[in-house]
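For this view, one protein chain was removed and the others were kept in their places.
To keep things simple, chains are lettered A and B as they appear, and every chain counts its residues starting from 1.
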Amino acid sequence: MGAGVLASRAAVDRLRRGLARDRRVIEPRSVDGAPLWVETAGEGAFAWTLAPPLVGVKGWFFPPREPVLAWDGTGAVLPTVPSPDRIAFVGLRACDLAAIAHLDAHFGADPWYRTRRDAALLVGVDCLQACAGGFCIEVDAGPFARAAFDLNLTPLPDGRVVAAWGSAVGRAALADAGVTTKAVDEGTTLLLGELATTAAASFPVRSYVARGLARLNAAPAGAAIADEEWQALGPRCLACTGCTSLCPTCTCFTVVDELDGAGGARARVWDSCLLEGFQREASGHHPAPRPGDRVRRFWYHKLSRDFAGPGGRLGCVGCGRCDVTCPGTIGALGVLAALGGER
Amino acid sequence: MNNTAAIPAAFAATLPQRARIAALHEEDEDTRTFVFRLADSAPALDAAHPGQFLMLSLLGYGEAAFSFSHLPRAGAEPGTVTLTVRRVGSLTQALFACEIGATVGLRGPFGRGFPPDGAERPTVFVAGGCGLAPLRSAIDVHLRERPAGIPVAIVYGARTPESRILRASLAAWQAEPDVMLMEVIERPTIGWSGRTGLVTDFVREAVRAIEAERAAICGPPAMLRATADALVAAGVAPGAIHVALERYMKCGTGLCGHCYVNARYVCSDGPVFSYAELGTLPDAFIGCGSPPC
Partner (left out) sequence: MTPTTCPFCAVGCGLVLDVAAKRVVAVTPDPVHPVSRGQLCAKGWNAGPFLASPERLRQPLLRRNGRLQPAAWSTALAAAAEALAAARAEGGADAVGVIASARATNEDAFAAMKFARAVLGTNNVDHCARVCHAPSVAGLRRTLGSGAMTNPIADLDEADCLFVVGADVTENHTIIGGRILAAHERGIPLVVVDPRRTRLARAADLHVQLRLGTDIALVNGMLHAIFAHGWEDGAYLAARCENVAALQASVADWTPDAAARVTGVTAATIVAAARLYATSRRGWLAYGLGVTQHVSGTETVIALSNLALVTGNVGVIGGGVNPLRGQNNVQGACDMGALPDVYSGYQAVADENARRRFETAWGVALPTAPGRTSLAMQHAAHDGELKALVVIGQDPAVTDPGGRFVARVLERLDCLIVAELFLTETAKLADIVLPAASFAEKDGTFTSTERRVQRVRRALAPPGEARADWQILDALAARLGRPLGFRDAAGIFAEMAALTPSYAGMSYARLEARGGLCWPCPTPTHPGTPRLHVEGCVRGRGRLIPVVHTPPAELPDADYPLQLTTFRLHHQYGSGSMTRRAPLLERENPRGLVWMHASDAARRRIATGAAVRVRSRRGEVTTRAVVSDDVPPGVVAMPYHFAEASPNLVTNDALDPIARMPELKVCAVAVEAC
């Protein structure tokens, strides 16, 4: 949509405080040594170099539990309409923005998702350096933002900041905060290119990622990887639901009825396709009966081009959270290492 | 039904429509046909196609997917929904405890049913067990729409003679001209003098008898592929064999993720797929290792 140059990082602080005038501002902060999304009102120093929090922002748009209807003792049934606060996330990284693009495409016009998503303004910050365990560059999701942002910031070494706007709302936020921009000149464009090159070079070489992705995507679907490979990975899935909970693009939910006296509520609740019960049918039939079947299905969903989303990007955005949280060491890099002959 | 005036339309549209049980009929010990009467007019449900499904809701027990077993297109009264339900889980258990007049919620129709074209082509329908229920509306619509003289074969497999469901329809089809009904019993009891075995044993005979050019299959998971393979072997093109898949579903609208088969959702891309298409979905038949029934 457009971009401009902010004179200094202080302009970003102005933007943050401006956003806080009519939005809750949520930013990454280090709390007891852990990066977390914290409500800051735009105050305090912005954490330009903090690694992305382990727990992303998915739950703001697609909460772990979303009541969809409620009934009372009289038999009246009404949909549950959320009324989210207006929010601005400042400091989303490219991986999480790419993930939000996936969520937007998946949920489409779903009114619960849309209501929450429309209440949020997204401000990205480009990564100039690879984070530990992140491999966005291998899946075309980063380290510079590609999608979904209203505003995206690239801090330059000289203190200036390039701001790109992806929506009218984003552009207006700059203006409303009284932040002025200058045109992006040729020198700045060159500098951005250099920064991108430096950022790309900061990622460790993980050749197995490309090898694993190539095997997984060889035609026809599934032909290149023997069933035994998946079945060998199966027992390493302890069915903890950690990967699917932290994965910023996982969208599966179940629906539960919660009784409370004469009334009750029906709620969407995060589900996990790695649970045996996820697809077990009432008859006892199971279309993915072995743990290896479920591991394979999950990783195809994340890593196969058949599931590519907006911009042709994979369902995996390379954030590396699954590798942190998997007790069985079969997060994305763990699986790609196995498929790519690295383990 | 409820005072939804203050509710944004996008949310109000997600509410189940209220319906009451108007009639019920015992098919066998664990299978029952319910006729629901909708409280308000529901043109979308009246216009549903065979093979599509809806979500039936019982407050406190959640929702589950059911295919229509009878439809206005096939002669059912508009404003009604007919489902033939097998008692297998907690929701169906609760539904079976309901009496005439009890209220349920219905959402739908959803999914892609049996292709509406092809009434002019000789068609074989193969059903196993309570898979006859979704296929009944397809058969009835087909029989209404086919030009005179176009033959139809119906192969219906049941475990025992007593477990055959929808017997009035079976009798009606039997009486139709140019309809060949083949009932196949897996475990015959005393007094059964008809065909015994599995539906797959009789597919070739049915295809030959009517020179079938297309087919529709519905039944338990283990039966589907065996039947489709038998149809292919008998000369029906995979692209003309329409298979109704079943999966656990929670939303019906392609969001919840439970029903995905490779990169497709059974709820929105199916539940009816051509066998040619299923050939590109290697996960479609995992877990169907047990012998066909």
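Everything below uses one rule, namely that contacts are C-beta pairs under 8 Å (C-beta built on N, C-alpha and C of every residue); 3 or more make two chains touch, one makes a residue touch a chain.
Quick caveat: nothing in here was measured; it's all calculated off a predicted structure.
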item	value
Contact list for the unshown chain, restricted to visible chains	A
Hidden-chain contact residue, picked from the options A:40, A:181, A:272 or A:304	A:272
Option from A:169, A:239 or A:308 whose C-beta touches the chain left out	A:239
Chain not shown: contacting residue from A:33, A:73 or A:187	A:33
Chain not shown, touching residues in subunit A	31-36, 38, 53-55, 59, 63-65, 235-236, 238-242, 245-246, 254, 256, 258-261, 269, 271-272, 275-277, 280, 284, 324-329, 343
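Definition applied: only the chains that are shown with their structure count from here on.
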item	value
Distance between the centres, which are taken as Cα means, of subunit B and subunit A, whole angstrom	39
Residue ranges of subunit A touching subunit B (in the complex, touch as defined)	68-69, 71, 75-79, 81, 106-107, 109-112, 114, 220-222, 251-257, 259, 264, 266, 268, 271, 273, 278-283, 285-289, 293, 297, 300-301, 304, 306-307
Subunit B residues within the subunit A interface of the complex	1-4, 7-8, 10-12, 14-16, 18, 57, 59-64, 88-89, 92, 103, 105, 220-221, 246-248, 250-251, 255-258, 260-263, 280, 282-283, 286-288
